[in-house]
Structure formats: structure tokens, C-alpha cells
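Just one protein chain is left out here, and the rest sit where they should.
Chain lettering (A and B) follows the sequence in which the chains are written, and residue indices restart at 1 in each chain.
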Amino acid sequence: MVVFDKPHALLDVPLHYCPGCTHGIIHRLVAEAIDELGIEGKTIGIAPVGCSVMAYDYFACDMIEAAHGRAPAVATGVKRADPEGHIVFTYQGDGDLASIGMAETVHAAARNENITVIFINNAIYGMTGGQMAPTSLPGQVTQTSPYGRDPKLCGYPIKVCEMLSELDGPEYLERVTVNNAKNVRTAKKAIKKAFQNQIDGKGFSLIEVLSSCPTNWGMTPSAALKWIDEKMIPYYPLGVYKDRSAEKEEAK
Amino acid sequence: MAKLTFKTDNCKGCGLCVEACPKHILRLAEEKINKKGHHPAELTDEAACVGCATCALMCPDCIIKVER
Partner (left out) sequence: MADKVLMKGNEAIAEAAIRAGCRHYFGYPITPQTEVAAYMAKVMPKIGGTFLQAESEIAAINMVYGVASCGLRVMTSSSSPGISLKGEGLSYLAGADLPALVVNVQRGGPGLGGIQPSQSDYFQATRGGGHGDYHMIVLAPSSVQEMAELTVKGFELADKYRMTSMILADGTMGQMMEPVSLDFDVAPMPEKPWATTGTKMAREHNIINSLYLKPDELEKGNFDRYEKYKIVEENEARYDEYLTDDADIIVAAFGIAARVSRNAVNEARSLGIKAGLIRPITLWPFPKAPFMKAAETAKAMISVELSMGQMIEDVRLATECRVPVTLCNRAGGMIPSPAQVLEAIKIAANGGEN
């Protein structure tokens, strides 16, 4: 009996990501959710600009390439084109979602746009060679913060889940990570719930996944997963930041 | 008894499965090089594998199939 295999919604092609990059794990979790919910035929994914720009080559569902940061706006178009017939997800890095795309992100959340947003937060710009991201930590050395991120010069990181939770719009916001098996299982549940919410018409769901970038952090893949525990989780605590349906239930 | 199948040529030798395996029965084969130039992961003790699939859970490249 097969206990574990590649999900159908993930195409049988090699991934271009660096060895140990958590993109691969998260792609698989998204594909597993699509498989288990039986929605591959109506799902349209929006790929970002960043390392995962080529996500359109990896998922079996229809895929659209969006301009840097504009995925939530493109997703809005796709969803409005056929609200019942299209299940749409965006898959975005920290530059895409929290830098150039910050306005699109906030407004899609505020509109409670009925879409699923998968936010890959690895505190760095991978594709372009390791520049600072809006989520880079104070003191973090990157190509554009060569002396360590100095809050006096370029401020503090943006905590997306916390920030969006202040809005009345969004349905569901959760921060997860994939740096060990237990966390991977929690992340999978969150991602599946984010899709289920869309199917149920409940509105905007965003799952922030703390991820690693071994290459640009300058570490081995295993050390990078530990760095998430030691440095990222204290700054970006895991957990559910908004669950409107659960709040409504409790209020009853 | 569990059976693991590795897509050896797609393995990038990242080592996450080796780190994750609760029984410590995975290794990167230093003496081998796959088509991509990496030391691929392999099972060191087939009998000891219980098919928990933790390795497959952590593999970013979906190269491990687990059967029980």
C-alpha cells in the first residue's frame, strides 16, 4: 500500500530550486491540498516574480504568471471572471507580497477577496542574489544590508499576519513553518483550510510560511531549518492570527 | 515491513531526509554521484524502516515513495 507519493497536482518534473529549499515542500503541500479537495480541474494558480517564478511549470492546474507584486490583483480578476467555477491561489515571496505588492495584498485582504494566498517568507530576495527583504531581521546581513539591517536606516521588518489581522476584511490568517515533520503537518492543515475557506465562499485566506534560503543565508539546508527556529520564529510567532468563522462560532 | 523507492537521479543531496529520519537509517552516499552531480540519499537498513514517511515529508524534491 502506497503511504506517500508525489501528489497528482504536482507535475512529474525536476524542480529548479536549490538543494534543501523549502519551496519544494510547500509546493507539494499546496498540490496535496488540491488533490485531497478534488479541485485540480477548477484551480488556477498565480505565480510571482522571484525564485518561484517558474511555479507555472510545476503545478498540473492552469497557471498564470503575474507581474511582481500584482498576483492578488490578477487573482481578483480570475476569481471575478467565474466566482463559482474558479478556485484561485497565489504563491508569493516576501518581495512580491510585502514589498512592491503591499498595496495589492492589503486591498485584497480588505476586500475579503475570496482567494487563497500562500506567502513564502524567507527574509531575503533569493532570485536576484540575496538582497534585503521587507521581512529581513534587524542585524541580518544581505547584499543590500552589507553591514547588517540597521533599523535606523531602513526600519523594521513587516509582520504581515499581524498587520492584516487589524483589518475587518480577511477571513483567515495563519503563520506556519516547514522546518520539521510536525510543523510540516501543521502547515499542510493550514493550507488545506485556506483552500476550503475559498470553496465555502468564506473569503480571503493567507497562510504565511516561514521558509529557508540556504544559498543566500550562507548555510547548509539543515542549518537553515534551525535558523528558522532560532531567529525567525521568535520574531514571527507561529499561530492563527485571524479566524472569523471560529470567532463567530464562539460568539454564539 | 516498509518499502522506500528513491528517484535517485533527482536527489539534490540536501540531507534533510537524513536529518529527519527518527531511526537514523538514511545517509548521503558519499561514494556515489548521480546524474545531477549530487551524493544521493539512500537507506542503510531496509529492515529497520517502519515507513513513517518522515523522510518523504521533508524531501523538497518528492523523490521518496513510501509503501507499507
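In this section, contacts are C-beta pairs under 8 Å (C-beta built on N, C-alpha and C of every residue); 3 or more make two chains touch, one makes a residue touch a chain.
Keep in mind that what you see is a predicted model, and the values were worked out from it rather than measured.
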With touch defined as in the header, list the contact partners of the absent chain among those displayed.
A
Determine which one of A:Gly69, A:Pro157, A:Pro170 or A:Pro214 touches the chain that has been left out.
A:Gly69
Given A:Cys154, A:Ile199, A:Met219 or A:Val240, the residue that touches the chain left out of view is A:Cys154
Which of these touches the unseen chain: A:Asn112, A:Thr128, A:Gln196 or A:Thr220?
A:Thr128
Could you pull out which residues of subunit A are in touch with the chain that's been left out?
49, 53, 65, 67-69, 95, 99-100, 102, 125, 128-129, 131-132, 134, 143-147, 153-154
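By definition in this document, only the chains that are shown with their structure count from here on.
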What whole-Å value do you get for the distance between subunit A and subunit B if each is reduced to the mean of its CA atoms?
27
The residues of subunit B that touch subunit A in their complex are 2, 10, 12-16, 19-20, 38, 51, 53-54, 56-62, 64-68
Contact residues on subunit A for subunit B in the complex?
1-6, 10, 14-15, 17-25, 28, 180-181, 184-185, 214, 220-222, 225
